[in-house]
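A single protein chain has been omitted from the complex, and every remaining protein chain is retained in its original position.
Let's turn to chain A:
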Amino acid sequence: MLTSLFIALQSATPVPKDIPLPLPLPEWLLIFLLVVSFLVHILFVNLMVGGSLLTLWSQIKGLKNKEYDILAHEIATTITVNKSMAVVMGIAPLLCINVLYTIYFYSANALTGLMWLAVIPLVTVAFLLTYLHKYTWKLLENNKPVHISILAVAVIIFLFIPFIFLTNINLMLFPEKWALVKGFFSAMTLPNVFPRYFHFIFASLSITGLFLHWYMGRKNYPFDTIFPTFSRYELKKKGYSLTLVASVIQFLIGPLVLLTLPSKGLGWNLVLVIFIGAAIAIPAMWMMWKGIQGDERTIDKDFKKVLILMTITVVFMGTGRQIYRSNALEKHRELVRLKTDEFQQIKKDAIPKSKEAKAQESTANLTEAQKGENVFKQNCTACHKPDVKLVGPPVIEMASIYKGNKAGLQSWIKKPGKKRADAPQMPGFESQLNQEQLDQLAEYILTIK
């Protein structure tokens, strides 16, 4: 307690220098690409997570009512497709966020390093389990507990992974917290991770509900040969109900997310966008309610409108997310820019100084042997000393071996052989030293006292 307080008092905001290269595209275009590609990615992630939750629920219900087992099987076949799309569509936003927020994103990654890396094996295992589950449906028909457990493990992994992403995406926004973080779990408990998590889960359920509605209603879907008793209407209604309930819950969690956001990125622009987005969802929810209340003929009536309205809501929410990010990092990015320029200036000043120092060295009136000593210092002192053995023999030993044999010495330096059993191989210097330098070296070595 005391030490953490101590650290908290000491904590400061780091200002690293940025990569001194221009962005490949105008910033607004990159932001646009980021928001759009992220939404596509998260859509498939939602379908993957929501779909696997629904499959699990349906298969458990299927223990009593066979019809639900069939439903579970049908949803399960979509998970493996959606998951592949989720992965490939994730690359574009990853690329964009890497370019736009290099310093922030990579720093957050490093600070939660092991868990961040664990995304790879965890997701791989979860994917393999979903295939295993899908392809053992017949094989494990009489062993449902085992079969359901396979999926349950995958679901647990799917439910955990969003924490890792949210923790990173949250941590990157707060450089002032970086010095306080020790590993993933301490970063996870920063405010806002949990509310955002539940916001995500219910979004998944909501979107999966609409997906179910559409999937079951497709014209070329041989519904009647698959389901003995369920009707299309029944399942569409279930889809709508799921979306509606999840959306209502979103109206409770949403404000919580907003309230727990650290104030540094809040602004009227953000509040406005979020409120408009939420408002647009209301008529959609109303239409779904009417659909559920109605009958078989009317349930499809407003489906397209619902889809369009919900899509607009999602776009607004995605934009809000980016607005918060820009707001939160705006000032810090300014500081980083200053720092980057400052360093470039330091470098500019340092270059002539180092040139001067070098020039002084070379213009000085050195004897041949002194020049040789310099060459030696630059190339050989890593392994040789004048009078004691280091990696290789001392210079005095060289002098005695090659006394009067300048050519032999130089050919060794160019292409060393292998003599001493206890020494490693000496590297050759043929391509690094010219004849003049070799002569200077020889002069130095052979005249050493």
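Definition applied: contacts are C-beta pairs under 8 Å (C-beta built on N, C-alpha and C of every residue); 3 or more make two chains touch, one makes a residue touch a chain; residues count from 1.
Here, contacts and distances are computed from a predicted model.
Per the UniProt record, the chain missing from the shown structure is "Cytochrome bd-I ubiquinol oxidase subunit 1 apoprotein", taken from the list "Carbon-monoxide dehydrogenase large subunit", "Cytochrome bd-I ubiquinol oxidase subunit 1 apoprotein", "Molybdopterin-dependent oxidoreductase" or "Hydrogenase". Within the full complex, the residue among A:Ser84, A:Thr189, A:Thr260 or A:Thr447 touching the omitted chain is A:Ser84. Listed residues A:Leu63, A:Leu128 or A:Ala359: the one in touch with the omitted chain is A:Leu128. Touch with the chain omitted from the figure is made, among A:Val99, A:Leu258, A:Ala328 or A:Val395, by A:Val99.
Taking the complete complex into account, A:Leu335 is the one of A:Leu335, A:Ala369, A:Ala399 or A:Ile448 that touches the chain left out.
Counting the whole complex, the residues of chain A in touch with the unshown chain are 11-25, 80-81, 84-85, 87-92, 94-95, 98-99, 102-103, 106-107, 109-114, 116-117, 119-121, 123-124, 127-128, 131, 178-184, 332, 335, 338-339, 342-343, 346-347, 350-351, 353-354, 377-383, 385, 390-391, 422-425, 427-428, 430-432.
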